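My questions will all concern the structure given below.
We show some of the complex, not the whole, and keep each chain where it was.
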């Protein structure tokens, strides 16, 4: 089984990190590949970035689908789940967003979860996703650390400190489980779990788990109506070739 | 006062038609300009199209903002309200989507409304918007006519027939008001009102009304946090120049 | 176009003030008249007052409708939107409440708004309206300043101070936009906007904007079933002539 992990920002370092995290939790029969666009937003921290990210997801999924050996499942590795609906139109395979997966698994791990994310300006999108996935009762807090996505690389232990502190606040406020609100936090999950004392969910791992389970049981994307291949999307997406030279982290 | 109407598909005929509809309901002190992208989706009928439409909206709003005389308000003239959040980040002026405006005004015109739209595959997006705008109680039906957007031009009276029939069904089922689910139906609104016997709301007109009211009272987009100008969006959006030669219908 | 502004309390000073506010934001083609009842509640600050206010609204709308030149739209200028459903039964024209209008426009200006109002005992009614208009997700706070309606006149700058302080608290708590919860605050809107740093919405201006937009597009009140003229309401309302000598602020 092959899962394609799509990082919709252009950070090669972050893509490699996410791929590592995914491989660490994938079953023995799962191959994880990862890609990111060659041009576009360097981090997804605004609605404008989300628009660029969605365009990148569409292109990367379509390119893989039209390649020699299309993936058995696709994971969108950005907490805003950009382009999720569009990607589902393009393939029969399951497409799983990391916010979606993290919330679904967090709701199984405990009654209430809290999201700890990067910049406060992204909380609006998180609110939208909580509503879209039916998590209004399960999600009891959305907190921003103020750490920009790309600073997660550099700040290292300081980032852990800040995220752990917000996570502890969320737990004190009623969260049984913490959801990490950025793919770039994937490598911090184990350390945070140890420090916070409640389960911490990384969406990349969650999505790989859900996607591989779906593949094993033969469950793909429903092609009934909404997610059927669009007439004009059959040959190729209508977007410009912004990401022609994909970086593949196989 | 100048309002910029953004049709995110590439149909010049439809853009001209929408501009006419908007001008017919604008106050005497309002100038309506209209634009559409030079390349992109010819109609917005899938989530893949929505991604392209959002990218077009971002570019067109940014281009106008950076032009000689930026608009006092922006209207996104596609019923999926693509790129609405992103456009709000780019300007201080109000940005109004036509689905949003139509639903808000329909909720003032009667207790319950029904949406009549084009293809059934777009109903998922409509469901999302109903939830996003808090219209779960107000919206009692979502119906698709099966008419593709671009066929609205050609089928003429047949389209009116079909839309009127679905509207009558919606009214019989409890809708006090009908919301037209496509900008391309703007020119049919008066005829449909006469035939269906309940108010019929065209989102283009609704959005122009809301936007001009907001401009008169000095109410723009809140720039607090979520909709503040993104750091990387200050100079120019991160999208490729897909719509370089904008068609302006001034 | 003529809009009739209905202040359902008996304060002539407040009626004049509201009329001024409305005229300041009306389009060049809009005439705003204002009326208040001759007897009734001097301010609307309790459910008992709401009952009196609703009765006044019914009478004043019916009297105007039966007059020589009925208005093209009616605005109920009290934040409880008293008598809104009843007034809709009486006329074909649009009827817009100021709470309703303020919330709809606030939801377009930003994702989340907070309401700042007068006495805490009115918050229950505000909760009801938030639910009725589908604003549970958009409205993130309801705060009372403790200032009685009629003290807004006298306290001047002190009132601004208190309202600004509560508005700042609401913004700090996540409100992108502030909604003023009393028609009597209409004249403070501009000053508050300047002080608070986020958009502040006065419902009177909002309602005039929505109502005039509706008139221009030919959108009135749906007369299907619920809002059809009641059998016994055709000739005259069944209420006593409490407001015989209407004060008209034309």
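In order of appearance the chains are A, B and C, and numbering begins at 1 in each one.
To be clear about the criterion, a residue touches a chain if its C-beta (ideal position, glycine included) is under 8 Å from a C-beta of that chain, and two chains touch if they have at least 3 such contacts.
All figures in this text were calculated on a predicted structure; none of them were measured in a lab.
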Every chain here is the same sequence and 3 are shown, so how many copies does the full assembly contain in this file?
6
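Everything that follows uses one rule, which is that only the chains that are shown with their structure count from here on.
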Could you please state the distance in Å, as a whole number, between where the Cα atoms of chain A are centred and where those of chain C are centred?
45
Residue ranges of chain C touching at least 2 other chains are 111, 137
Taking the touch rule as given, give the residues of chain A at its contact with chain B in the complex, in rising order.
39-42, 45-52, 54-55, 58, 83, 85-86, 88-90, 120-121, 123-125, 128, 131-132, 225-226, 228, 230-233, 237-240, 242
The chain C residues in contact with chain A across the complex are 111, 137
Can you check the complex and tell me which residues of chain B touch chain C?
25-29, 94, 96, 100-101, 104-105, 107-111, 133-138, 171, 176-177, 190, 193, 197-199, 201-202, 205-206, 208-210, 212-214, 216-227
